[in-house]
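Removed: one protein chain of the complex. Kept in place: all other protein chains.
Labels for the chains are A, B and C, by order of writing; each one numbers its residues from 1.
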Amino acid sequence: MLVVMKKGSTKEDLTGVLHKITQSGLNGHVSQGVERTVIGVVGQTYPELRDILEFLPGVEEVIPISKPYKLSSREVQHENTRIKVGDVVIGGDELVVIAGPCAVETENQVLATAKMVKEAGASILRGGAFKPSTSPYQFRGLGKEGLEILALARAETGLPLITEVLTPHDVELVARYADILQIGARNMQNFTLLDEVGKTKKPVMLKRGMSATIQEWLLSAEYILSQGNRQVMLCERGIRTFETYTRNTLDISAIPVVKKLSHLPVIADPSHGTGKWYLVTPLALAAVAAGADGLMIEVHPNPDQALKDGAQSLTFDSFQQLMTQLAPVVSSVQRKLPAKPGDEVDK
Amino acid sequence: MLVVMKKGSTKEDLTGVLHKITQSGLNGHVSQGVERTVIGVVGQTYPELRDILEFLPGVEEVIPISKPYKLSSREVQHENTRIKVGDVVIGGDELVVIAGPCAVETENQVLATAKMVKEAGASILRGGAFKPSTSPYQFRGLGKEGLEILALARAETGLPLITEVLTPHDVELVARYADILQIGARNMQNFTLLDEVGKTKKPVMLKRGMSATIQEWLLSAEYILSQGNRQVMLCERGIRTFETYTRNTLDISAIPVVKKLSHLPVIADPSHGTGKWYLVTPLALAAVAAGADGLMIEVHPNPDQALKDGAQSLTFDSFQQLMTQLAPVVSSVQRKLPAKPGDEVDK
Amino acid sequence: MLVVMKKGSTKEDLTGVLHKITQSGLNGHVSQGVERTVIGVVGQTYPELRDILEFLPGVEEVIPISKPYKLSSREVQHENTRIKVGDVVIGGDELVVIAGPCAVETENQVLATAKMVKEAGASILRGGAFKPSTSPYQFRGLGKEGLEILALARAETGLPLITEVLTPHDVELVARYADILQIGARNMQNFTLLDEVGKTKKPVMLKRGMSATIQEWLLSAEYILSQGNRQVMLCERGIRTFETYTRNTLDISAIPVVKKLSHLPVIADPSHGTGKWYLVTPLALAAVAAGADGLMIEVHPNPDQALKDGAQSLTFDSFQQLMTQLAPVVSSVQRKLPAKPGDEVDK
Partner (left out) sequence: MLVVMKKGSTKEDLTGVLHKITQSGLNGHVSQGVERTVIGVVGQTYPELRDILEFLPGVEEVIPISKPYKLSSREVQHENTRIKVGDVVIGGDELVVIAGPCAVETENQVLATAKMVKEAGASILRGGAFKPSTSPYQFRGLGKEGLEILALARAETGLPLITEVLTPHDVELVARYADILQIGARNMQNFTLLDEVGKTKKPVMLKRGMSATIQEWLLSAEYILSQGNRQVMLCERGIRTFETYTRNTLDISAIPVVKKLSHLPVIADPSHGTGKWYLVTPLALAAVAAGADGLMIEVHPNPDQALKDGAQSLTFDSFQQLMTQLAPVVSSVQRKLPAKPGDEVDK
């Protein structure tokens, strides 16, 4: 962080700023230029410090030059974080496909979907037991019963589970069932929840908030990491813009940006990112071409019967087609898809 | 909600849509036009239903015509909701000014501020004991100790208290101290928290999320209302836009819009809305001119020593000036300020 | 502008940056700090220079500290610019109300509106002869015939005229009729048009682009000013955000921001800013409370018969009510309305 002093600022102003910097547990180094005095702030700063210093008398401007996140930064850890869940590695050479229904509805629905997506090449099963809903009059998930249905599907297929946890109180319960805890976009800055999942030993997938900058997203990851849980993956799921044709605007450029700034794996969710099933495949291919480590895809045996988000869910057929179209794109960016059940038999 | 069928849609398509409507507990009324068939959906709908129906075969478009919120709607309750907190009425003829420090830091800081803002004409004391922070390395509030300091200030000044609650687990604790529970912008869609404060008997102030539409904001209010707590006030605190000169863009037009759509009182927060102290006064005046029922203003004895958000806090002097400038604007829109301590003596 | 060098940057890197700065006609002053080297760039910089320097080897970050606009800056001219149009002064103590129909349709429509708005206290007549339309299949204005109708209304009422010019080729024609040339939001960065109106001697009102930052807006004003035309006023008319309930989001905070950064007068346009007639009055009051120098209001004798933007136009009755409600708000912020026709008789 650099503090640029005003042209006419006084010695007292300078002392005041240096005092405030020391008071915040940091050090200030003064560079006297021809026109202006600039103070370099050394130590671990944070975004709000900017406002605090900028407000002081004699200060022209405060400029953040070091990044406010640390543990999630590639400067701190150069190598990619790889997260192992059962046999699946997220953040490695293989592209990971997470698939399943938006919400858990019935045992049949989940089992049928789980078998199908496994068959088609998915590595992890998704499904919501606790669902956030914009309106209180909507379906909010089956809760614990939903978790049990998911566990059954894991037992039958061997697919690890990812499911969302909505509130700190449920972390222990959800962690008993899930292999990966999902933090939804609306909870990206639910800091108590972040602390709580940070205290577990479970991998966490942190979705980007609807209007979160990339820096805020990494700072939320920092909450989890700083509690000692280093198994964090990020999920780009679209940001809110003025364009309403799509439900959100999937920020594909965030994928290579995050890969540059951070060592954490990045998953793309074209289902929520677009809100329309016919856009899921082109955006899934685009995300992979841009460097995503994985995809999160909503699949439903009968999307038109779905209790939630049917419009963005793929049918079994469309999902199989997606996986078929995916294969050459994955190869084209020097990655691979995991071996499919059928392939393994051949070995 | 209207379902517009495609020109070439079949009888089976129509039957399918009607079936889905019935399955969702609603009724469908068919209007056969010259060019197209339109189905009116009768009953309490919700935003996601649009996606569900739009996805069905033969459907051209689904159009929401009734509002998805009910209890917060002015159609359901025509008269303004008035919330009584001690002697203060929010949503009545008098403009309510809520003032105090962003975060509770010390007893001295809070007591001095409380006395001053009361003197200057504020009706309610604000102060954060549990603070949401973008970075885990920042000050996160004094917690329970902060609540006790606030209670002390109430005892000394008689001002009712508003303070933020961050997580469902803390609702009971915070409700023991606070007169009004504040839900912050980042928690506007923390539905478990909304349920929890909805179960208390305490008035709740619900801040608008950074990227929440007015409809989503009212739906979040609906969560609280539908739990039986009808003492809800809304707070416009700025939305996130492309403009970065201000911290947020205070959406002044949301004030008359919400007053038209809903019977709930609306407070404006120009401190967070702008992030710069010198914009607080002009935006406070603007909010009142546009019809706000109250203001929420950050005040600090030494903003340059503040642990949080000093840049947007008014000094005691600036706050007094704001109150002086406020008076004629309040009169100009046929409202009044409450009698000040000094005035009461005169009666 | 400050150039912050990377920690491990070399002497060659530094030389390269200094060379580039000199090549751009500017000077670089090196400050060697404990941890990093910082170069101050002295001279008139511009936004893109940041990208150019940031790209050079060894550069960590480039930070703009001086503003890229000059003639529009309050640092260069401390006193408010006052623009005199006939008897009307824009940017002085009196609030200026500009009113009239969105588009010129008929002589009757314009004459009736002009007389009424004058009667009610407006100082300037607005009306579009050349209209920008999103679709090619819509009404695009009466052109020269419209200008003649406007001139007739000026002759009858004495009100000065403001009307939009869409293209450099029409500047000469429009300037022959208009007292103030209006540049619409869609043309804020039509630089050839800005140059052209900059070459006239006519006052210019520059509307903010739908997605223009305040800095970009001032830079567009700079185009006009740098051609020698110093009679520029700015008009805030709403920015595009994710909220779709209002047509645009009127950025009221931009008013005090621009008053601080620049000496140019600021007008607010709540008609385009909200797109809904019932929001025009509250937002007009808010803009005045926030410090606007004037208002631009659409008025139509029969809004439901209007060829363009009827939904945001006030009827004669609503406009009179607005003017009545405006008076006390104007006084409350220590400004005044010009004497009305009737008032003058009394003197």
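The working rule: a residue touches a chain if its C-beta (ideal position, glycine included) is under 8 Å from a C-beta of that chain, and two chains touch if they have at least 3 such contacts.
This structure is a prediction, so every number in the text was calculated from the model and none was measured.
Of the listed residues C:166, C:197 or C:235, the one in contact with the hidden chain in the full complex is C:166.
Only one residue in the set B:182, B:241 or B:313 touches the chain that does not appear here, and it is B:241.
With the whole complex as reference, residues 16, 20, 44, 46-48, 51-52, 54-57, 68-70, 132-138, 140, 166-169, 186-187, 189-193, 210-211, 216, 219, 222-223, 226, 240, 275, 277, 303-306, 308-312 of chain C touch the missing chain.
Although one chain is hidden here, its contacts on chain B can still be listed: residues 2, 4, 29, 31-36, 38, 40, 42, 60-61, 63, 65, 240-242, 244. Contact residues of chain A toward the unshown chain are 211, 213-215, 239, 241-246, 249-257, 260, 273-274, 278-279, 282-283, 285-291, 325, 328-329, 331-333.
One rule holds in what follows: only the chains that are shown with their structure count from here on.
In this assembly, the chain whose C-alpha centre lies farthest from chain A is C.
Mean C-alpha position of chain A lies 28 Å from that of chain B. Spacing of chain A relative to chain C, judged by their CA centroids, is 40 angstrom.
Annotation for chain B: residues touching 2 or more other chains are 211.
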